[in-house]
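In this view, the complex is presented without one of its protein chains, the others remaining in place.
Just so it is clear, A, B, C, D and E label the chains in written order, and each chain counts residues from 1 on its own.
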Amino acid sequence: MKRPSGRAADQLRPIRITRGYTKHAEGSVLVEFGDTQVICTVSVESGVPRFLKGKGQGWLTAEYGMLPRATGERTQREASRGKQGGRTLEIQRLIGRSLRAALDMSKLGENTLYVDCDVIQADGGTRTASITGAMVALVDALAVMKKRGALKGEPLKQMIAAVSVGMYQGEAVLDLDYPEDSAAETDLNVVMTSQGGFIEVQGTAEGEPFQPEQLNAMLLLARQGLQQLFEAQQAALHND
Amino acid sequence: MKRPSGRAADQLRPIRITRGYTKHAEGSVLVEFGDTQVICTVSVESGVPRFLKGKGQGWLTAEYGMLPRATGERTQREASRGKQGGRTLEIQRLIGRSLRAALDMSKLGENTLYVDCDVIQADGGTRTASITGAMVALVDALAVMKKRGALKGEPLKQMIAAVSVGMYQGEAVLDLDYPEDSAAETDLNVVMTSQGGFIEVQGTAEGEPFQPEQLNAMLLLARQGLQQLFEAQQAALHND
Amino acid sequence: MKRPSGRAADQLRPIRITRGYTKHAEGSVLVEFGDTQVICTVSVESGVPRFLKGKGQGWLTAEYGMLPRATGERTQREASRGKQGGRTLEIQRLIGRSLRAALDMSKLGENTLYVDCDVIQADGGTRTASITGAMVALVDALAVMKKRGALKGEPLKQMIAAVSVGMYQGEAVLDLDYPEDSAAETDLNVVMTSQGGFIEVQGTAEGEPFQPEQLNAMLLLARQGLQQLFEAQQAALHND
Amino acid sequence: MKRPSGRAADQLRPIRITRGYTKHAEGSVLVEFGDTQVICTVSVESGVPRFLKGKGQGWLTAEYGMLPRATGERTQREASRGKQGGRTLEIQRLIGRSLRAALDMSKLGENTLYVDCDVIQADGGTRTASITGAMVALVDALAVMKKRGALKGEPLKQMIAAVSVGMYQGEAVLDLDYPEDSAAETDLNVVMTSQGGFIEVQGTAEGEPFQPEQLNAMLLLARQGLQQLFEAQQAALHND
Amino acid sequence: MKRPSGRAADQLRPIRITRGYTKHAEGSVLVEFGDTQVICTVSVESGVPRFLKGKGQGWLTAEYGMLPRATGERTQREASRGKQGGRTLEIQRLIGRSLRAALDMSKLGENTLYVDCDVIQADGGTRTASITGAMVALVDALAVMKKRGALKGEPLKQMIAAVSVGMYQGEAVLDLDYPEDSAAETDLNVVMTSQGGFIEVQGTAEGEPFQPEQLNAMLLLARQGLQQLFEAQQAALHND
Partner (left out) sequence: MKRPSGRAADQLRPIRITRGYTKHAEGSVLVEFGDTQVICTVSVESGVPRFLKGKGQGWLTAEYGMLPRATGERTQREASRGKQGGRTLEIQRLIGRSLRAALDMSKLGENTLYVDCDVIQADGGTRTASITGAMVALVDALAVMKKRGALKGEPLKQMIAAVSVGMYQGEAVLDLDYPEDSAAETDLNVVMTSQGGFIEVQGTAEGEPFQPEQLNAMLLLARQGLQQLFEAQQAALHND
């Protein structure tokens, strides 16, 4: 088997995490998984959604978007279409759930963290890049909150990262780019904690069903890739 | 461990699949997983979406809804809110992908199958009940198409069914009802073919992350439950 | 004259009112006028709309919907179209006005009753079946409120029911089904109280204008049919 | 009984119908029922809605609106709210149905008539004034079409007019203005042809139910008032 | 050069400002610039938008609309389209900014003035007519507020008026009607105070770019025209 990208089956694309990418947000990261580029910002606002009022805890919510020409063919701007599509809503719900798993909400105070992941250039894996990059922006935003005295303890429970794996010509491969994703038989997104527990596992057979042993092979590969992503997050965070 | 429902860990709720539930649709099923009740209809229309025009194949698309008081507290009617929520879109995309895996689209002719799953009463597992019940309605609709001479061969490749599993008090349990789902640490939806391949695997940690061995235990339980669901589908289909 | 349905001019379709149809709502009824089937639920929520705040009275509001394949041809789901159509709004306004006439709002406390009428199968007369069935669900919901101590006296002033009549081949006929409705020259919906007063009278000439004496003949027929509907309501309510 | 307006029970408000009110439309009328003022235009466009394509006939459709400060308190502009309210949709459906009854669609050619009724000042009876005024604008538009050679015969079958009647302090009164409408026990809108047949009869009990003999009294009064409205239409049409 | 309208280059169309045009609004004006007719109402409501709460000042906001057949060809009703177009939003933002320049908000009390400009008949220059007419309605509304004791001093700082100018066949011309506007090379809208300062200057090259000296020629012409418009406003205001 030869991957379209020429990478080894267990090889990530070059990963880059650039902190402080824009100046206004409490946390702002440009994350790159190869040619996939996502700006992830974390904004802090005081107050919580209605269903949490008066419970003394905080909240995190996420939104996801793509520039119209982030893709090979221009896609219609969701703001002018008048609504977000199903794919967008699905992805932003995943990002939100994943990052909430990083936090102890009771330590946040009655604040809301808005995570915005905007894809500047898409080449497959935008949701996994978003989660991995936004996690770093989240750490930066918590540091700003700490300085402001807005926290009630340490909310960070664990780091979170995400990667995609797939079955390509019968073999498990790591971190699919767009041509690989289009050709893969199965696409699996894995969100994990730095301690190795799963937060989300979402596998979809694009053509042929996948077998339990294939699922296990993909999960193993994902865990290896995620180890490198956790390291890339740490490297970025220690690079001030 | 004692499940809130009193069921054994590997015990499904009573499953009922009633064909011919309403009179207009080509396929119409009431599916019940315990107190969860969903009306699944399949409607046949000639023509296909624009992106398939002229390719000589058919299409299947799904929509999902809940009556406002299908739930313990009334939820706002999506038609009067002016849009479908993210959860709705996520579920109907899942139903559509799952059922498309049952079909060879090139045998459908240029027809579109509209699958409508409307939850009359909700008690957990509405998406898995929807897929399992709509699969039976789909078989009935194909039979109607065959009689009308609208098919170009046999489009049915395999049966599809779905079930949820979860981790409850550290143990894997099958087919969660609403109180169990609310209390579970992990929720996993499994869509499978009658040959035993996975179509979708979607697991979410609600609180604690889940471990690879827990995932395997849940998948095993799901496969056992799905075996019974495939039998229930066959029983319903042979009951004319 | 021979009606398409073969019924006598003054003959209702078989009427069935099934209470306790779903388990969550305070009142829940399946009403059937022949093949027309509507699920009517009444939900109680504390609080009233803004324009009634602090006036010490309650409110009742209604919403109406149809499953996409309740009809002979699939109609687009209003939730995915992004708005309710004019016909839907017209019907739900009629249901709300009609049922409010049954109540003394000052006895409800500051509570709102949400009436949801969802058509499972349509064969003409969905709005009149909705009103007739929801009236029974309303009585059940008031009983629940009474048990909860939420009422400030007896809010039920009178029973309400509704029926359609029409001119078919020059003769007045009762309770039109869909083929009759499509062929009728005039369609008249009558909402009445159990004491015989009119709440709503809505007549529309579909083709030829109708004459005052035809209107009177139709109203007479409606009053006879409504007598039977009030009896069917009572029978259902005494059947515990 | 003394009406708030001081009028006799069977007395219309001063009626004024001004043709050629604005310059662009094929038919353009300002209709005044006392202080109620509505601009009614009829616009001709070639082509018909999809469901009529190729059937060789025409169509008429109506839209209704109110300037935000046509009313005593400003109402929110529907264009900025992003949707038309239920009352608006109900009224414009009534106007459309009523005016279609005036026409033989097969004589219109494949043209669509757009009737726009915009309330400049509201004082009760805006829907009946709209129908009565738009009927005159429709005649003018047909004359323009005739000159252009766009007709396939004479489409005008009969004149249509509308008036409201009500029960006020137990007595039937004609053509309610806003204070009377607010105080009336029953409100009845009657749309009639110049030959005396009913097109629409819509009666609503605002408080107490109304009795059959009250309905008859109101209908009688309506017929008398409509006679005068048909004369006012003719007077306007003969005044070139 | 000969203008399509036959007017001299520096000649306004006949200007008419009719106060008290409708009866409900605190200020209500029909303004006519030739065949362009706009109803301008000013409505007073207590309370201010959220961003001004508690600041002890008032606010003014404007909305703009056109009747569907105000134009030569019918335009779709924005209320039924479900949103206001970009042109509408642009114009109503301009009207609001312009009229706010007339007021000292701190003298208004916590009240909001809603300016509604609805075009009954369009023949070019609807935005400038709207501003000029609404200014007069605003003065009337302030007088009503004063009588009600709702003001905290004199809010009126200065009168505001607006006019369009353009380059037509290389020459500057004043107050373009629709045929002139369509043929002009440049279109410039000028909003000015009665003391001669500019509030807004918006020039657009429709075909050829315009030169600085052309801009100056147009501005000079605008100032002359505005002088007459300020006089027309005063004449209307002194005509009780």
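Note that contacts are C-beta pairs under 8 Å (C-beta built on N, C-alpha and C of every residue); 3 or more make two chains touch, one makes a residue touch a chain.
Small disclaimer: the values here were computed from a predicted structure and weren't measured.
Note that the absent chain touches A, E when the full complex is taken as a whole.
Here the missing chain is touched by one residue of A:52, A:120 or A:183, and it is A:120. Considering the whole complex, the residue from E:9, E:156 or E:205 that touches the absent chain is E:205. Although one chain is not displayed, chain E still touches it through residues 83, 86-87, 89-90, 92-93, 97, 101, 188, 192-193, 195-205, 208-212, 215-216, 219. Mapped onto chain A, contacts with the missing chain fall at residues 22-25, 28, 35, 37, 39, 41, 43, 45, 63, 65, 67-72, 74, 77-84, 88, 114, 116, 118, 120-122.
As a convention for this text, only the chains that are shown with their structure count from here on.
Where touching is counted per the definition, chain B and chain C have no chain in common. Any chain touching chain B that also touches chain D appears here: C. Counting only chains that touch, the fewest steps needed to get from chain C to chain D is 1.
Measuring from the averaged C-alpha position of chain D to that of chain E gives a distance of 33 Å.
In terms of their C-alpha centroids, the spacing between chain B and chain E amounts to 59 Å.
In chain C, the residues that touch at least two other chains are 82-83.
The set of touching chain pairs reads A-B, B-C, C-D, D-E, using the touch definition from the header.
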